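What follows is chain A.
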Amino acid sequence: MNDEQPASKKPAVIRVNGSWCKRCGICVAFCPKDVLEINEGNLEVARPDDCIACMLCELRCPDFAITVEKE
Partner candidate 1 sequence: MFNYLKFIRTRNFPHIWCPGCGDGIILKALIRAIDGLDISRDEAVMVSGIGCSSRTPGYVDINTLHTTHGRALPFATGVKHASPDLNVIVVTGDGDATAIGGNHYIHAARRNINLTVLLYNNYIYGMTGGQCSPTTPRGDRASTAPYGNIEPPFNTAGLAISAGASFVARADVYNVKRCEKMIRQALEKDGFSLVEILTPCPTAYGRRNRMANPVKLMEWLRDNTVPVQKWEKLSPEEREGKVRVGVLADTEKPEFTAEYRKLIERVQGE
Partner candidate 2 sequence: MSVDRSGKVKMMQGNQACAEGAIAAGCRFFAGYPITPSSEIAETMSRNLPGIGGKFIQMEDELGAMGATIGASLTGVKSMTATSGPGFSLKQENIGYACMAEVPCVIVNVMRGGPSTGMPTLPSQMDVQQARWGTHGDHSIIALVACSAQETYEQTVRAFNLAERFMTPVILLLDEIVGHTTEKVVIPDQSDIEIVSREKPEESPEDYLPYRETETGIPVLAKFGTGYRYNVTGLCHDSTGFPTNDSEEIEKNIRRIVRKIEDNRNQIIDYREKMTGDAEVIIFAYGSVSRSARSAVAMCREEGIKAGILEPTVIWPFCYNKVRELAEQVNTFVVPEMNLGQMAREVKLGVEGKAEVVSLNRIDGEPIKPAQIVEKVKEVV
């Protein structure tokens, strides 16, 4: 992590492959910062700025549908 990075810059970009995601809800339930939500049957990155890039959603996604790209 770059020490000079502005505090406002989010540490990661979360991408969801909607055609592989099966909306199981595991990523939503175990995100420590409550970043993700399932709305109207779709997985959404509701609060991207809160992401701390812990990678748990990517690691636990059974569907190969989430990637977390660190900035």
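Everything that follows uses one rule, which is that contacts are C-beta pairs under 8 Å (C-beta built on N, C-alpha and C of every residue); 3 or more make two chains touch, one makes a residue touch a chain; residues count from 1.
Candidates were picked such that all candidates are chains of the complex that A comes from, given by their letters.
Note that this is a predicted model, so its numbers are computed, not measured.
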Candidate from this complex that touches chain A, chosen among 1 or 2: 1
Partner candidate 1, residues of chain A touching it in the complex: 19-20, 22-26, 29-30, 56, 58-64, 67-70
